[in-house]
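Here it is, the structure, as structure tokens.
Note that one protein chain of the assembly has been removed; the remaining protein chains are unaltered in position.
By letter and in written order, the chains are A and B; residue numbering begins at 1 in each of them.
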Amino acid sequence: MTTTQGPGLSGARQVAQARPNLLQTTEHHFCAGCGEPIAMRLILEVIDELDLAQRTIAVVGHGCYGGFVRQIDVDVLQCLHGRAPSCATGIKRMRPDSVVFTLQGDGDMVNEGLQEVLHTAARGERVTCVLLNNGVFGDTGGHLTAATVLGQRTKTSLAGREAAEHGYPIPVADLVASLRGTAYVARAAVHNGPAIVTAKRVLRRAFEHQLNGDGFTLVEILTMCPTGWFVSPSSGGTYSETTLAGAYPLGELTTAPKPAEGGTDAAAG
Amino acid sequence: MITTDGSRAGQREPAGPELYSGSEVIARSAIMAGCRFFAGYPMSPFTELLESFSKLMTGPGRVCVDAESEIEGANMVIGAAATGARAATGSCGQGIALMQEAIAESALNQTPIVVFNMARGQQDYFQATRGGGWGDYRTITLAPKDVFEAGEHTQLLFHLADKYRAPVLLYGDHFIAHTEVSIRLEAREFGPLHPKDWALDGALGGTGRSRQIWTWNSGKVLSPGPGPDEHWRRIGAKFEAIAAAEQRWESAHEGADTMIVSFGTAAVFVERVVAELRAEGHSVGWFRPITLWPFPAAALERAAAGASRVLVFEVNAGQMVEDVRLALPDRSRIASIGGVSFDDSGLRYGTLMDVPEIRARVVGALSRERIR
Partner (left out) sequence: MTAEPYRGTVTIASERCKGCELCVVACPPRVLSMSDDVNEAGYRYPLLAPGCIGCSLCHAVCPDFVFDVYRFPLPAE
């Protein structure tokens, strides 16, 4: 039942549309308060606004977000866990005019697929990898990943992640930003309105860098997982703002494309 | 005349056959078959195949990537194949082991990939024919006996991969990789194929009919697919159909009292041994499966129907002999006369892969009491 409360809609202009044009159905089975559908909405809105739908190929890893492969209205290749950047490489090399993005969680990219994303970035492949980082393996029920932050409780770190026992989280966006093949890296979040607006802006910039042929682009989006975090859905945003973003500062990690570098690394002379 | 490309530009056009290694023959044959993407990681004796592709995959639309790992290379190839391009990778033994997940994925999401195993020996038979990936899948495997067959099989494999939307494997070895032969390469035609309307190009984005490639094949909300249960049944049925239609073999002197079964390079040696023994009056013949999968079981049964001995020669601890046992109702006739044999490097066949050694084993088997 759709309700309209207050005055009717005559004379009004719509400023926000519930269902993105590129989403085939709004029905989904993500938990209450999950940040992934929010991130997915932003990606679809950017693709739509840049009029890229008929050139886009999505390359999806394994995680809760895998649920989107049935309802996003772009061509989709569902890959093996961690391998999306490699599949994306093959796709982009064979169809250089296509717009290729990966959709991966932290379990997929930072655990299983760490070397895939680093090598793809180092090669400067003109693809955009999107990391949905909630610090857990959500799809299996909420377990420790290489991105889980210190102190974070998961089903395999019930007392909270401890450096002595579990080691330290890996800030993959920083690693990627340090590589010369990388054109643009940004870390964003969807834990409140302003963050969401910025997240959409950096996603757009990443796709624009791809369209420009500048090199590899990565957008990390911190997403709420109240189920995995043992918090209520309504406080997921606060947890993301304080705990996750504390460990993964938001912002653009690289901005300008690297100047074209020809020749060798050998010392001159 | 060999189809040369930009890599030979400026050189005198060859007037006759060229001298090429098996590695180069395979690479050139793949390019003749329209292969546009290759990704690989060096490993002896596959490395020269990667070098050949790296040298020859030039020109518009052709890509050779030095993959940083076998797993990455295999998954790049899945991506390339998903766009409809003919794509290949390769390695040997242990590297192919790393690719098992990707090969199964290719079988279950129906992306056609060609895999070259330039093996160190014959001990990858189980790996090729049983597979180490998940799910109900098989891998069409061709085992050429020499460089000439390797070139023919390469072109055929790209056709079979596309025809069946399945992964296919060439079982080569270091002899084939490194032997140079005088050869005239010609492109072959295999008949029409179904257009790749499943390939991803983005064009249907936003129409409600956008495509999906997924091992589950559930499709999209607006264009549902069969889903995993039905999809995996169909895949199983597909491989049953392939098994019936794509068996290949070669044999001589069927009806001989002793049949010797061998594959790949070993079969060349066995053929020579049989010729020698037949000249001395022995009743021996040979049978060579060309497809390791699907194994030509019925053909072997017919060829061995009159034999009191079926000897299996393979340079491993006994792998193909299991398929021979599955093929023949009377297993008491079967004896393994092969074995493990490597040189000191562990990378190449040892002393067993030699006519006098093989002959001695056959003669030894002929002299033993018949068990009947």
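Just so it is clear, a contact is a pair of C-beta atoms (placed from the backbone, for glycine too) under 8 Å apart; a residue touches a chain by one contact, two chains touch by 3 or more.
Small disclaimer: the values here were computed from a predicted structure and weren't measured.
*Asks:* Which of the chains on display does the removed chain touch in the whole complex?
*Replies:* A
*Asks:* Tell me which stretches of subunit A touch the chain missing from the display.
*Replies:* Missing-chain contacts on subunit A: residues 1-7, 9, 11-19, 23, 26-28, 30-38, 41, 190, 192-193, 196-197, 226, 233-234, 236-237.
Following the convention adopted for this analysis, only the chains that are shown with their structure count from here on.
*Asks:* In the complex of these two chains, what residues of subunit A are touching subunit B?
*Replies:* Within the complex, subunit A contacts subunit B at residues 21-22, 24-25, 48, 52-57, 59, 69-80, 83, 86-91, 93-95, 98-99, 115-116, 119, 123.
*Asks:* Applying the document's contact rule, which stretches of subunit B touch subunit A when the two form their complex?
*Replies:* 36-37, 39, 61, 63, 65, 67-69, 71-73, 75-85, 87, 101-102, 105, 109, 200-208, 210-216, 218-222
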